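One protein chain is absent from this view; the other protein chains keep their places.
Which chain is which? They are A and B, in the order written, and residues in each are numbered from 1.
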Amino acid sequence: MEEKRNLNCADEKVKNEVDEILKPFTQDKQNLITILNEVQEKYGYIPVIAQSEIAEYLGIPLAEVYGVITFYSRFTLEPKGKYNISVCMGTACFVKGSKEIVERAKEKLGIDVGQTTEDGLFSLDETRCVGACGLAPVFTVNNEVYGKATVKKLDEVLDELMKNN
Amino acid sequence: MINLTIDGISVSVPEGTTILNAARSANIDIPTLCYLKEINAIGDCRMCIVEVEGRRGFVTSCITKAEEGMVVRTNTPSIIESRKMVLDLILSNHVKECLTCVRSGNCELQALAEKYNVTSIDYEGEKIHYEIDDKSPSIVRDQNKCVLCRRCVGACKNVQQIGAIDSINRGFESTVSTVGNNSLNDVDCTFCGQCIEACPTGALREKDDTKKIFRKLKDNDTFTVVQTAPAVRVALGEEFGMEIGSNVEGKMVTSLKRLGFDRVFDTNTGADFTIMEEATEFIERIKNGGVMPMITSCCPAWVRFAEKNFPDQLDHLSSCKSPHEMFGAIIKSYYAQKFGIDPNKIFVVSVMPCTAKKYEAIRPEMENDEIRNVDAVITTRELARMIKQENIEFVSLEDSKFDDPMGEATGAAAIFGTTGGVMEAALRTAADILEGKDLGEFKYEAVRGGAGIKKATVNVAGKEIRVVVASGLRNARKIMNEIKSGNAYYDFVEIMACPGGCVMGGGQPIKSSKIRNVTDVRKLRADSIYTIDEKSTIRKSHQNPVLQNIYKEFFGEAGGEKAHKYLHTHYTKQEKYNLK
Partner (left out) sequence: MGKSIAEIEEIRTKKRAELDLRVNTSADTREKHILVCQGTGCTSAKSPEILENFRRILQEKNIDNVRVVKTGCFGLCSKGPIVIIRPEDIFYSMVTPEDCEEIINSHIVNGQIVERLLCKDVDGTVVKKLDELPFYKKQKRIALKNCGVINPEDIDEYIAFDGFKALTKVLTSMSQDEVIDEVSKSGLRGRGGAGFPTGKKWAFVKMAEGEQKYVVCNADEGDPGAFMDRSILEGDPHALLEAMSIAAYAVGANKGYIYVRAEYPIAVKRLQIAINQEREYGILGENIFGTNFKFDIEIRLGAGAFVCGEETALLESVEGKRGQPRVKPPFPANKGLFQKPTLINNVETYANITGIILNGADWYASIGTETSKGTKVFALGGNVNNVGLVEVPMGTTLREIIYDIGGGIPNNREFKAAQTGGPSGGCIPKEHLDIKIDYENLGSIGSMMGSGGLIVMDDSKCMVNIARFYLDFTVSESCGKCTPCRVGTKRMLEILTKICDGKGEEEDLEKLEVLAENIKKASVCGLGQTAPNPVLSTMKYFKDEYRAHVIDHSCETMECKAMAKIAIDPDKCKGCHLCTKVCPVNAIGGDVREIHYIDQEKCIKCRSCLTKCPFKAIGGGK
């Protein structure tokens, strides 16, 4: 019961925050993706309650909002890990061995691409070109870029993060 | 006119005609899968591809307009190869349970595979397994059979403007589903079933309730009563190869008797009660300054829609139960009492053109004295399957009449099955009551026809009554928004969720896109219903002698206390979503 009340409380908070995000926008469907980008930016994912607020505000079916969210890879339905490991899979990085780096990350974290570790510490993504082709291969931890990466360098970075937590 | 050549044949068509339709006019049948007239034209499936001289690549004939001087080829080896490849690929990603699929024999994918002689699948590969959604009382959703034609999305989102289902995910993982893959039961779906009518395969179907009926029919301790809705009799024959709109009332009754029902009654009788009660309620609202306009409530998909989308406007809905629920209540009260049957042992089955009626029957309010009004609802399609299973040669059956004393119904009740029918039937009765005499007027032309919204002003007893008839939920929403905002004033509103009314209900025989593209199915079925009305000896509900007798013996006054107990209901706000 207590838990449920907390949950409702949290929902209410998200609802109010999302309403704030919505305010500057006209109730025009063309704003959907811009709004979703802002919500994603704020929460790191798009909570269900936010989805229904947006649908209601723009006067479009909730399934359509969901359809748009699941179409664009930038939008996610679950929160990411504390450390989001993102390995660049742009061609420049790929030909310099980024696949090996992903494989190693999968092995070390015990998760697949797109998943989050059970303790919520790490999530793993493949991205398409972070724009640092000169530093290929590249991986990022949250917004920090690690260039000219090797499997060994990844190991070091992950070990360090694991040690600190 | 536009002149073009298709497969060497000169064709002349009006400007704006698609290549697909231009070809049809020359009896060239270009195959389609995702195209469905007035519902879906998005060019996804790539079956209707053709070659046009001077154009690079294939042209999508279902959306590309014919142009002057075009030279079109619809069947080159290259096109055929690609169509076969497309079918191979669709089938490689399809659960091939064809033998046990409800749509076997009536599946558009199966028909295309047959047409193109696809006898093996060269590109088998990974399939995504989806859980079947059978939580709702009305609709079963099996994405494993979905071919991504999105016709259902066209029906739900564009035609009905509900959008309970939509395209979700991307690429190979694309599918049609609800928000968060929740059950239709827990989202804004109204159970109208228009998606089922649009689906070319078995991905969407009605919840099958035939098994429990067979069980009850074999149980000697149960008194089984079946009632059939007005629209069923003009469509059932289609399931047995008969012409669209054939009136098979007599054969239907015979087959129901052969199936073993103890009594076969006509929901039309129930409809006469609905008119009696509704006309009375309407007159009372006018006289006592009640909430106006009054809106009909016999369509359960509409009621669910209103409860979810316009919870603050529920006062407008007539408190009358729908005809089959009224009739169920009468059977288990008046009839049971009169014939000394234990109402607990009566099992009432309603045969409906509708999937939402399955949901209506399990609504908690639909009971009296702790006895359910209706115990099972099956659609026209399910009835056809029961008949087939029981070795009944339907087409050559002799005609029978509904059982007495509840088989008598009026022409007014018959037209319930089409959009505008309830309004017309109610006006016939209300006018007579208000004028205090038999006006003899039957036809209210303004509320007839297939238009989605029909408005009229009729003069009844010196009073202008503004009426509007809406079919299709998109139109319902439009009218409700008008009412809510106070921008329009009406006295009486009829709303049916399915475009065209019950004759086009979600439980009716499924017509392939090929038929729907060239035939006005609604009109054929509706015409048949109006013919029934015209041939009826009694055409006004309040003149039905059975009804008059039951009021005298049991209910007393129309709109009276007892009538309210058994024949009326109430509505409650519903959450639009109950997401997991």
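Operating definition for what follows: a residue touches a chain if its C-beta (ideal position, glycine included) is under 8 Å from a C-beta of that chain, and two chains touch if they have at least 3 such contacts.
These numbers come from a predicted model, not from an experiment.
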item: Interface partners of the hidden chain - shown chains only, full complex considered; value: A, B
item: Candidates B:8, B:54, B:105 or B:171 - the one touching the absent chain; value: B:171
item: Listed residues B:17, B:32, B:60 or B:136, member touching the removed chain; value: B:60
item: Among B:29, B:122, B:435 or B:575, residue touching the chain not depicted; value: B:122
item: Residue in contact with the excluded chain [from A:9, A:77, A:95 or A:162]; value: A:95
item: In chain B, positions touching the absent partner; value: 42-46, 49, 57-58, 60, 63-64, 78, 81-82, 85-86, 89-90, 92-93, 122-123, 125-126, 148, 167, 169-174
item: Interface with the undisplayed chain - residues on chain A; value: 28-34, 36-37, 40, 58, 67-68, 71-75, 89-97, 99-100, 103-104, 107, 127-136, 138, 145, 147, 150-152, 155
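Keep this in mind: only the chains that are shown with their structure count from here on.
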item: Inter-chain centre distance, chain A versus chain B - centres from mean C-alpha coordinates, in Å; value: 43
item: Sites on chain B touched by chain A in the complex; value: 157, 162-170, 177-180, 187-188, 576-577, 579
item: Touch list for chain A against partner chain B, complex; value: 48, 51-52, 60-67, 70-71, 73, 77
